[in-house]
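Missing here: one protein chain of the complex. Every other protein chain is in place.
Going by the order they are written in, the chains are A, B and C; count residues from 1 in each one.
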Amino acid sequence: VRIGGGSMAMIAGPCAVESAEVLDTIAGAVKDAGANILRGGAFKPRTSPYSFQGLGEEGLKILREAGNKHNLPVVTEIMDPRQVEIVERYCDMFQVGARNMQNFDLLKEVGQANKPVLLKRGMSATVKDMLMSAEYILAEGNHQVVLCERGVRSFEDSTRNMLDMSAVPNVKGQSHLPIIVDPSHATGRPDLIPAMARAAVAAGADGVHIEVHSCPEKALSDGPQALLPKQYAALMGDLRRLAEVMGKRM
Amino acid sequence: VRIGGGSMAMIAGPCAVESAEVLDTIAGAVKDAGANILRGGAFKPRTSPYSFQGLGEEGLKILREAGNKHNLPVVTEIMDPRQVEIVERYCDMFQVGARNMQNFDLLKEVGQANKPVLLKRGMSATVKDMLMSAEYILAEGNHQVVLCERGVRSFEDSTRNMLDMSAVPNVKGQSHLPIIVDPSHATGRPDLIPAMARAAVAAGADGVHIEVHSCPEKALSDGPQALLPKQYAALMGDLRRLAEVMGKRM
Amino acid sequence: VRIGGGSMAMIAGPCAVESAEVLDTIAGAVKDAGANILRGGAFKPRTSPYSFQGLGEEGLKILREAGNKHNLPVVTEIMDPRQVEIVERYCDMFQVGARNMQNFDLLKEVGQANKPVLLKRGMSATVKDMLMSAEYILAEGNHQVVLCERGVRSFEDSTRNMLDMSAVPNVKGQSHLPIIVDPSHATGRPDLIPAMARAAVAAGADGVHIEVHSCPEKALSDGPQALLPKQYAALMGDLRRLAEVMGKRM
Partner (left out) sequence: VRIGGGSMAMIAGPCAVESAEVLDTIAGAVKDAGANILRGGAFKPRTSPYSFQGLGEEGLKILREAGNKHNLPVVTEIMDPRQVEIVERYCDMFQVGARNMQNFDLLKEVGQANKPVLLKRGMSATVKDMLMSAEYILAEGNHQVVLCERGVRSFEDSTRNMLDMSAVPNVKGQSHLPIIVDPSHATGRPDLIPAMARAAVAAGADGVHIEVHSCPEKALSDGPQALLPKQYAALMGDLRRLAEVMGKRM
């Protein structure tokens, strides 16, 4: 999968890996809809220590198997520099989440690994801060960095975060790095995700990252913000038409 | 000009009306590019009392003449409830700016007028606050209200404001009112305006509001954020293709 | 009443003037506790047009009478430049609220009046913006301007606004104007108001503005954030001790 240069990363999957069965269903559905990377969390950064923390290595195995079965590379979040080895063993791409965008030791560690890194913007990071964090990875020799706009904290209380769509052209004007958009975490609302995914493509993003769950009401994490597989498939049709207007391949 | 229901408001013009000659040039250019409403400020809300405050009634006359000559309805900002009569005499649409979104006496006054109102979102107004402000106008009997997302204040210091693109589907989910997007004030950067205008159309906005100036470096107000006429024309080509994908008329 | 130069404005009263009886009770209580200016709203800027909008001129009369009876100068909010004459007739000080900090025509109008102006910081105004708004009043010849920090919008959702206490020394470093603090609107929480009022005095503020209501649960506006008279009296004891340490008179 190439990302950037006209090729788009269509990343989809559940917030957390919950079981082989559920992930298999979701992976099959997003693959059919046109996704080219499967996501799923095994180590979950939760605000409260009493929330579900992810399945750990068991989750990584399930993710790897689903990726293999459906022929999709897999990406998962890494939270601790000591997890690089195990995550690298099972996955094709590291995700550094918003809460760890300035966890500099983690950045240095994935900077020494040989797999691409999806670096999400911190909740109150400026675009320049995000580029500086990318620099921590690049400076260690890993040049495969993909940035991700996922919304920032604001006073608006009807959405989970505020999606700063202008980060897309803003980054493109000062860096060669590809940038994708995550409307799921940015809005936290399935009714707003499709419009924001379309806007991302029209703004020139190199991909979109969307949470999909076959049964959102039973999801162990962030269920309410997930799209259903059929909603995702419908959205992908729209995105394909917009990508064409933008001269991009999906 | 209809706004909403598949018809788009393409509002363009200079920040401030400066002279008949300059406005005539700009009006002709934006008309040719496909704009269907001409904007220009005669009463300018400036942070400092020592900045250019607009030409007042003289500016309204110039705006009216340019509108007549180029067959474009005109919109201008109103700042004081005592200006309703004079603005109504010359213009086709009132604009209530961000700084006055909660100037409730002004809202009531334009609510009693017979011309449509373009209500811009306040710099730290929630979407709900904006809808409540629209309600002040509607409750007085004026049902022709168009909302405008123009960015909110944030910590990001590389753009003038942060464009909250999700306001578009957010409003559409809870109100029948049309909503347009102003990427000029939202970003303050000509290099970001085209991408944000495209994103607005893809997000489902009912129009875009863009500042255009034939000689930005000589503009008396907000020149640095204006597009050149030829940049605007090129952008309009992109927007037309995206509007088509979205099933809209421009 | 002098404000600044070591003299403090202790402004107190209900959010809105509701009736002569209620206001009389409150005015007597705050006077006894040491307040030197009585506040009460007759024209209320409410987010929704369907909320209580204030008693208008009737409210001004009640406020004036309470002020006379208890020998307290009175301050009330003005929202419309056409209200200057009537407000000036009944009150000793104009308040320009946060929503109107950049209502420039209102600022000019009170700039031509002969009574002092309490100018509250806008909900997303920088300190510099606030000083520029004061400049609109000063430039018209009215030099009696008192600034008021009342919190700004932020992502923190457990308080109504975020009190920017650093605005106090920040203003003092670049202007001769006095600045007071309003912990009532800033926090919206009676449990936080005393600590913030104390902090304001220690930060060097020239006064505090506190909402007091004898029966908060029956208040027509912002009741839940009001202090009870006895809470206010207890707080005033603390403030007096802190003012002494700071070398101020209360």
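The rule we apply is simple: a contact is a pair of C-beta atoms (placed from the backbone, for glycine too) under 8 Å apart; a residue touches a chain by one contact, two chains touch by 3 or more.
In this text, all values refer to a predicted model and were calculated from it rather than measured experimentally.
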item: Where the missing chain makes contact, among the chains that are shown; value: A, B, C
item: Residue among C:Leu60, C:Ala113, C:Val127 or C:Ile210 that touches the chain left out of view; value: C:Val127
item: Hidden partner chain, touching residue among C:Ala139, C:Met162 or C:Cys215; value: C:Met162
item: Where the missing chain touches subunit A, by residue; value: 45-50, 79-82, 99-100, 102-105, 122-124, 129, 132-133, 135-136, 139, 152-153
item: Contact set of subunit B toward the excluded chain (per top definition); value: 153-155, 157
item: Subunit C residues that touch the omitted chain in the full complex; value: 124, 126-128, 152, 154-159, 162-166, 168-170, 173, 186-187, 191-192, 194-196, 198-204, 238, 241-242, 245
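Note that in this section only the chains that are shown with their structure count from here on.
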item: Central chain of the complex, centres being mean CA coordinates; value: B
item: Subunit B onto subunit C, rotation angle from CA fit, given as a multiple of 5 degrees; value: 180
item: Rounded Å distance, subunit B centre to subunit C centre (Cα mean); value: 34
item: Touching two or more other chains - residues of subunit A; value: 154-155, 157
